[in-house]
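Apart from one protein chain that is not included, each protein chain of the complex appears where it belongs.
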Amino acid sequence: MTFEIKKFNPAEMGMPLGLYRQISRVRASEFIFIAGQLSVDRSGAVVGKGDFEAQMRQVFANIGDALHSTNCSFANIVKITTYLVHSQDIELFMETRKKLFPTLFPDGGYPPNTLIIVDRLVQEEFLIEVDTTAAL
Amino acid sequence: MTFEIKKFNPAEMGMPLGLYRQISRVRASEFIFIAGQLSVDRSGAVVGKGDFEAQMRQVFANIGDALHSTNCSFANIVKITTYLVHSQDIELFMETRKKLFPTLFPDGGYPPNTLIIVDRLVQEEFLIEVDTTAAL
Partner (left out) sequence: MTFEIKKFNPAEMGMPLGLYRQISRVRASEFIFIAGQLSVDRSGAVVGKGDFEAQMRQVFANIGDALHSTNCSFANIVKITTYLVHSQDIELFMETRKKLFPTLFPDGGYPPNTLIIVDRLVQEEFLIEVDTTAAL
């Protein structure tokens, strides 16, 4: 099976409310499921206590490490789900995404995202968790 | 690969607590991942402020548009996750589903659903978000 992934905003739908595509469509021979990533370093220590942008950057660095370990890149991501703890961080999430994503997804192939504000993550310090599915 | 999707309630399990099937089983050559859909029209304006049923209908209309843009229909959905903001809307969600789903899924092939009540969605006005995975 030839790998093919298309991420797009169909004319039938409104534009996304941010840097994501409404749809990804994938023909793949393998799927990669990554555990929800938090802002920890390799020793498991929390990175960026109280600093949302630092946490978000660490989370995507961890996702990058996960992808590279399977010979994938961010282009292989087919869907993400983003959980934030504070609605006050939504704007900062949007701003950090604008800074970060054009580098991670240089061809503009932003994956579909679902953004949810929840009560808490596994430890009180964590401000963001990202769940990722990729394909190849 | 021949496309085949089965949605069923196995005898080993209890009946679902609503209009969904416990399991979907799919043999597919392509998967479609749709960003979490909110109650917006094509211009991005919120539809149905303070009206849960109107929002839920708009959300599923948007999912329908997403499916049609990939030559799929609701029958291609393999899983949904539904996020509500207010537990007071759970009953209205069940009632609206009873009105809406027999039309969207005329053969009774309701997809497995996970229903979660969360703090908030991307904007305060949104009362429901639905995350959809489809296959073909």
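Letters are used for the chains, namely A and B, taken in the order the chains are written, and counting of residues starts over at 1 for each.
As a working rule, a contact is a pair of C-beta atoms (placed from the backbone, for glycine too) under 8 Å apart; a residue touches a chain by one contact, two chains touch by 3 or more.
All values derive from a computational prediction rather than experimental measurement.
Undergrad: Residue-wise, where is chain B in contact with the chain that is not depicted?
TA: 1, 10-18, 20-28, 78-79, 81, 87, 90, 111-119, 133, 135
Undergrad: Which parts of chain A face the unshown chain closely enough to count as touching?
TA: Against the missing chain, chain A presents residues 1, 29-36, 38, 40-44, 62, 65-66, 68-70, 81, 83, 118-122, 124, 129, 131, 133.
What we mean here is this: only the chains that are shown with their structure count from here on.
Undergrad: Nearest whole angstrom, what separates the Cα centre of chain A from the Cα centre of chain B?
TA: 22
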